[in-house]
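Worksheet: the structure to be examined is printed underneath.
Here the complex is missing one protein chain, while the rest keep their positions.
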Amino acid sequence: MSEKLAHEKVLRDPIHQFIHIQDQLVLDLINTPEFQRLRRVEQLGVTAFVFHGAVHDRFGHSVGAYELARRITDYFNQYYQSQTEGDGLWNPEEQMVTIVAALLHDVGHGAFSHTFEHLFNTNHEMMTQAIITGDTEINRVLQSYSPDFPNKVASVIAKTYPNQQVVQLISSQLDVDRMDYLLRDAYYTGAAYGEFDIDRIMRTMKPCATGIGFDISGMHAVEDYIVSRYQMYLQVYFHPVSRGMEVILEHLLGRVKELLVEGHNPSDLVGPLLAPVFEADHDLTVQEYLRLDDNLFMTAINGWQDYPDQILSDLSSRFLNRKPFKSIQINEQSAPYIDELEQVVKDAGFDPIYYTAQNDAYDLPYDDYKPTAKKPRTQIDLILGDGSHRELSDLSALVASIKGRASLDQRFFFPKEMLNNGPDDLFSQVHQNFRSLIKNDTFIPGER
Amino acid sequence: MSEKLAHEKVLRDPIHQFIHIQDQLVLDLINTPEFQRLRRVEQLGVTAFVFHGAVHDRFGHSVGAYELARRITDYFNQYYQSQTEGDGLWNPEEQMVTIVAALLHDVGHGAFSHTFEHLFNTNHEMMTQAIITGDTEINRVLQSYSPDFPNKVASVIAKTYPNQQVVQLISSQLDVDRMDYLLRDAYYTGAAYGEFDIDRIMRTMKPCATGIGFDISGMHAVEDYIVSRYQMYLQVYFHPVSRGMEVILEHLLGRVKELLVEGHNPSDLVGPLLAPVFEADHDLTVQEYLRLDDNLFMTAINGWQDYPDQILSDLSSRFLNRKPFKSIQINEQSAPYIDELEQVVKDAGFDPIYYTAQNDAYDLPYDDYKPTAKKPRTQIDLILGDGSHRELSDLSALVASIKGRASLDQRFFFPKEMLNNGPDDLFSQVHQNFRSLIKNDTFIPGER
Amino acid sequence: MSEKLAHEKVLRDPIHQFIHIQDQLVLDLINTPEFQRLRRVEQLGVTAFVFHGAVHDRFGHSVGAYELARRITDYFNQYYQSQTEGDGLWNPEEQMVTIVAALLHDVGHGAFSHTFEHLFNTNHEMMTQAIITGDTEINRVLQSYSPDFPNKVASVIAKTYPNQQVVQLISSQLDVDRMDYLLRDAYYTGAAYGEFDIDRIMRTMKPCATGIGFDISGMHAVEDYIVSRYQMYLQVYFHPVSRGMEVILEHLLGRVKELLVEGHNPSDLVGPLLAPVFEADHDLTVQEYLRLDDNLFMTAINGWQDYPDQILSDLSSRFLNRKPFKSIQINEQSAPYIDELEQVVKDAGFDPIYYTAQNDAYDLPYDDYKPTAKKPRTQIDLILGDGSHRELSDLSALVASIKGRASLDQRFFFPKEMLNNGPDDLFSQVHQNFRSLIKNDTFIPGER
Partner (left out) sequence: MSEKLAHEKVLRDPIHQFIHIQDQLVLDLINTPEFQRLRRVEQLGVTAFVFHGAVHDRFGHSVGAYELARRITDYFNQYYQSQTEGDGLWNPEEQMVTIVAALLHDVGHGAFSHTFEHLFNTNHEMMTQAIITGDTEINRVLQSYSPDFPNKVASVIAKTYPNQQVVQLISSQLDVDRMDYLLRDAYYTGAAYGEFDIDRIMRTMKPCATGIGFDISGMHAVEDYIVSRYQMYLQVYFHPVSRGMEVILEHLLGRVKELLVEGHNPSDLVGPLLAPVFEADHDLTVQEYLRLDDNLFMTAINGWQDYPDQILSDLSSRFLNRKPFKSIQINEQSAPYIDELEQVVKDAGFDPIYYTAQNDAYDLPYDDYKPTAKKPRTQIDLILGDGSHRELSDLSALVASIKGRASLDQRFFFPKEMLNNGPDDLFSQVHQNFRSLIKNDTFIPGER
């Protein structure tokens, strides 16, 4: 069992003012090396190349999600305590598993997660569960609370935990994870779009038989949250310049893989901590994974600037010194003609494998529950005065307008040099050809 | 000559909303590798171990200081333009050197500057000047503006530039550097203390024959700034827990030096980029220095956890996993008896050279001009209605109360284990001895 | 001609930090009695009965709208100055008429405007023009600038001024009036919904041949503004409780009219300043109108509590002591049966003429230009990279979802007593009948 601390400890947090730590268990979890590692993993990765303020890390987000879970479950404890089993109300005994799951939900995130998972075939959610249930300090702390506690927490993150209220607080379309990261990303980027009325949302949240609902009086606050999220995706997370950095990162890591395949000496290319990542046919162990962080990758890239492979050293230098690839929009009509663009880039002396990329930014801002979907969404339900439920987009024209409609931004990336236009431009004719294929920031395939 | 951009570019900044870039020169400077390196150097170093939000870097601070300089000199251009030489007003031709000096004032900062400079005998101000005047991209951009421009900018930072208005805007007791970092540190830590009324201060700033003065109507805003600064030092910068991390960092880097002296193989201990730092009797070149950043040190520390030296691996692990040394206050009376404490720590099995430290946090929050001081301060002058000047503390009781009075917090640091108090504590008697020397967080020497 | 002030004056403003006054003309206008009267007219009237913080007045809003106009036109002066006539750019000579029209656009607003205009058949826009062109201090100040200046300013407010850029800055679907009041109302109510990214909107505003457009890069900020406005209407301006106060106000003023018609002595009922308002067949003169303010009405209501007419004294007391009528939603289906409700209210002893009301809150959040509409809207145009225009809802699914769709909240109001449910309730059976007609806050007509 966990003991309450004699006096709560607080962490100063710029978003929630204070993170209140009231349980020895929570304090012990924060003090594990695995949790402290989150200080070395940035929340938004390459986005900070565009929004320079956004250098916050996953440690802050994790304690923030915990704090929201703590506040919501405290509120549930006070106002919606279950009286009889099956009354659809809140069981206070679920508080600890909820706040711990909120705290640990991102513990498996690694450096530049998106790029990393794509290239190295890992998955941060699986890794989170592995860290919770594997041979780690976190696991030992959780076991000291109760032997089955690691599995309970892991099942919340896997969404297999039986109590849907708990699961939905941690992962649904309006959960503590999203609420914290939207507010936090808005604060650190300086973009006002991500702000919404979290106090009101938390006050209108209600446990119910199917999970979590929202009192009808909170509808507009929920609408505002959905719209904020939608705006943050379009304005911040999809930003073409940070994606112009991301594709460089992808290509330079891909180049290292390729060089190793070609027989370059691993010990020249990657130090001992990074080596397991690039080892062929090797699944990273939890211990290996936990040594990785942003610093390790950035340091390797710093070093690769000196490596005697022209492509690797050039891409590394572009990444470190923020020379993003430029981009233009493509669409279903123009996508088939992309080899036309790649050819011109090649004519200008760049290997298109490493110097061009197609990158699609995609988000489905909101959807209702679609039982036949591959990953059905938990829809947001509003609760009327008489207790009946209505799905959000039923009542909100705003949300209906974006429901089930994916936001999609497809782009073709290429070196900035392709836009050169100077008198001493060696490839002046090629560059001119290239520019002739672009209109209003969009690829217009030529005739061939 | 610099050309104005056809349309200004802006960077979203959480403190100043937007950083406005209106000159090609400024844009080119920001795009140099040397300036981009500032993204990889945190502003507050170990402070983020206590205030988890405070992970902002020197890139943001540098463009912030630039933006303040731009706004102030725009205001001077509009309202205080010199009419005849020597009228003590503002010469608009000084704007460019001012905003560029503001932008570049920190470009020589390295990772964990304070610790680093102390251990490796470098100096970030000298390094800033070396980067501006040496063989760098920044230098080439500055030269393209005018051949003597690098030297002019460097002399502003060296405070030898003839125009005192420019010098004082960049470095004085109320300059763009301090104004930006106080606001920025307050924003990122979440501590409200650092806030002050920057709009009012900027509106009451005036160029004058002796440099920069402040209209009497701004006195209370200036007072508030001084008090905010004072509070930030005591509450944030002096925080004993972050200093408990700093001393570990110092000791672990010191241990590496020592191991190399003892003949350990450099290539086992430090990679190629870090090697020059530890080379005996070697002055770092600008090029070597510019490869250093936070990531490099953090990655080395990550690796040292596996190094077969018990002290180095232990200290590295404590640092990476945030296990700060604890501390107690000492003072002039008790300082001479510190060996008493060191002895007990040694009795508990810790080498006091690496497991204890005395650390003094010191700041002189404000002083008037003292011609005989080693580093005389530029005092803050208020300008009365009839144009006469009065030194700030003459009129402000608040400021008078802290003028010339150093804030000092002297502490003795030791491993947390010394406070153990459990039944299975191997050194239970030693730890008890240790605790008997502490009262109210302060060292009380015993009788010997 | 107006002279620039030797040094700008500033007003501290909680929304825009400072209002910068740089012209003698603007200062003189602010100092007229007609403009100072705006301090005595609240911006949101009865809304403060629900959002207690929202007691701000039209003085603050007017100088705020001025400040936005000043900033935008300064920006236009700097970046979009017309070179040749008809190039669709900005003529700096239009700045003065723009900022003065912004300052004065609300000068004809009276106490509780909405209610007042409805009952007494006045119109604040006509009144604004009358004050600008009539025998007033404002008119004299404007004339001193140039003899035709009053008419120019008035024609901007009447939207007949030839320059559409000026007209649209002052009144369109995204003008300085709306931008200021949304931000200001959000600040004072404490509702976050009204916030949007005004800095970004102002940076993407562009003068063009048809008036004012917005660079495509600002689309999401404009979307956010439209959504914020939509939310403020639904959440704040339509609030049923403040409308429950408004209908009391309407009825009590109507009762005074009725009593006068019935022959009550005017000098007992209304003091000399208020008398002209209630005089039969009398059009208020500008001079009479300008003596009216919130205080006058509130003081009269305070006094009417003692008046020997039961209905007037009761309604006055309800208004002053905040005893709002309650309400239920009605709709097209149920509206025809409202006499059913009125009858029950009558059965409970209340005169339905004074103790019930139907009140429709209506807003059309956005519409495109519809040439055949009664009041065609100026649509919001986005400007693409090649200079072509697209109407906002063409590109924004969010805005398309609310375009041309009126927000409407129809309610029936009645005394709170109708919901009584106590044992000592005299009208217990009547009240029960009444409640049986309500379900989920909505009127469900019974069978008759």
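A few points about this structure:
So that you can tell them apart, the chains are marked A, B and C in the order they are listed, and the count of residues begins at 1 in each.
Note that contacts are C-beta pairs under 8 Å (C-beta built on N, C-alpha and C of every residue); 3 or more make two chains touch, one makes a residue touch a chain.
Model, not experiment: these values are computed from the prediction.
Put simply, the hidden chain is in touch with A, B, C once you look at the whole complex. Contact with the chain not shown here comes from a single listed residue; of C:Asn121, C:Asn265, C:Asn321 or C:Thr372, that residue is C:Asn321.
Within the set B:Ile157, B:Ala191 or B:Leu382, the residue that contacts the chain not displayed is B:Ala191. For the options C:Asn31, C:Gln81, C:Ser146 or C:Ser217, the residue in contact with the chain missing from this view is C:Asn31. Across B:Tyr145, B:Tyr161, B:Tyr230 or B:Trp304, the residue that sits in touch with the chain not pictured is B:Tyr230. Residues of chain A in touch with the missing chain: 7, 10, 17-18, 79, 199, 203.
By the touch definition given at the top, chain B reaches the unshown chain through residues 191-193, 195-197, 220, 223-224, 227, 230-231, 234-235, 384-386, 397-398, 400-402, 405, 439-441.
In the full complex, chain C contacts the hidden chain through residues 11-15, 17, 31-33, 36, 39-40, 48-49, 51-53, 55-57, 59-60, 63, 187-191, 271-273, 291, 293-296, 298-299, 302-303, 306, 317, 320-322.
Definition applied: only the chains that are shown with their structure count from here on.
Comparing the centres of all chains, each the average of its CA atoms, the largest separation from chain B belongs to C. One inter-chain figure worth recording: chain B and chain C are separated by 51 Å, centre to centre, where each centre is the mean of the chain's CA atoms.
With centres taken as mean Cα positions, chain C sits 43 Å from chain A.
In whole angstrom, the spacing between the mean C-alpha positions of chain A and chain B is 32. Counting partners per residue, chain B has 17 as the residues that reach two or more other chains.
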